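A protein chain is absent from this complex, but the other protein chains hold their places.
Take a look at subunit A:
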Amino acid sequence: MAAPPRHSSMMSTSNAGTLQSSTTDRQQAPQQLPTPQPTQGLRVPSNRKTIYDRHLNRSRNAESSRASFAYLFGEMVTYAQRRVTGIQDLEKRLNEQGYPLGLRLLDLLFYRSTSTSSSALSSSSTSSSPPNRPLRIITLLHLIHGPLWRLLFQRSADALEHSVSPDTPNEYMITDNDPLVNTYISVPREMNMLNCAAFVAGIIEGVCDGCGFEAKVSAHNQPTEMWPSRTVFLVRFGDSVMEREKVLERNGVK
């Protein structure tokens, strides 16, 4: 490995020195590359591998480092915190950062479970048959609680509940006792309402919306003695979803 010594030597030089060395690196680079094929201005990486040539399952069991994730997430929170008007605004921005991720994860999740027959999405489905798109609320929530959580955090969520209040039949709760995103986030006392898992709430919202279940998802602190950072994700489905749910129930759609 040549990288570490070079890195340390760069550390010893001044800032300007590193800048120069990196620019000279860049100047040398095109000479080493093979001449790119003339495809209408399309720039292909030097190894000729576009994203379409890479296998989606290759990183299936690969985990990213927790330290780098914590660092990146910290930066995301800082970024979202710029020029916000309040805690709600900050949570909204975190939510918006997670939303597109949810849409993508959904496709990836289904792709991975169709291409490999071994670990099917739901435990009940037989191998090799592709998983079904969730049509009912319960199947969707199980998808989030199980496969999605496992994809993100390597474990299932801790609880899945339906609101007991008759006024709010459209509310469901997913509980995570110790959310990974909050592990290295310390919230100042005056902002104790803030829960940075709003990012994860955004992911859930993306998944619900992607499946055609219009929903609002928010993250709430509900600490207990044992789990000080316990977080409840409140999923509130829209009226259209509840209406459709009734029709589907009547038709016996599972």
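By definition in this document, contacts are C-beta pairs under 8 Å (C-beta built on N, C-alpha and C of every residue); 3 or more make two chains touch, one makes a residue touch a chain; residues count from 1.
What we mean here is this: contacts and distances are computed from a predicted model.
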{"item": "The complex's invisible chain, by UniProt name, from \"Mitochondrial import inner membrane translocase subunit\", \"Ribosomal protein S34\", \"Vacuolar fusion protein MON1\" or \"Trafficking protein particle complex subunit 2/Sedlin\"", "value": "\"Trafficking protein particle complex subunit 2/Sedlin\""}
{"item": "Absent-chain contact - pick from A:G74, A:P100 or A:P223", "value": "A:P100"}
{"item": "Hidden partner chain, residues of subunit A it touches", "value": "39-40, 42, 50-52, 54, 56, 100, 103-104, 106-111, 114-115, 130, 132-135, 210-212, 244, 248, 251, 253-254"}
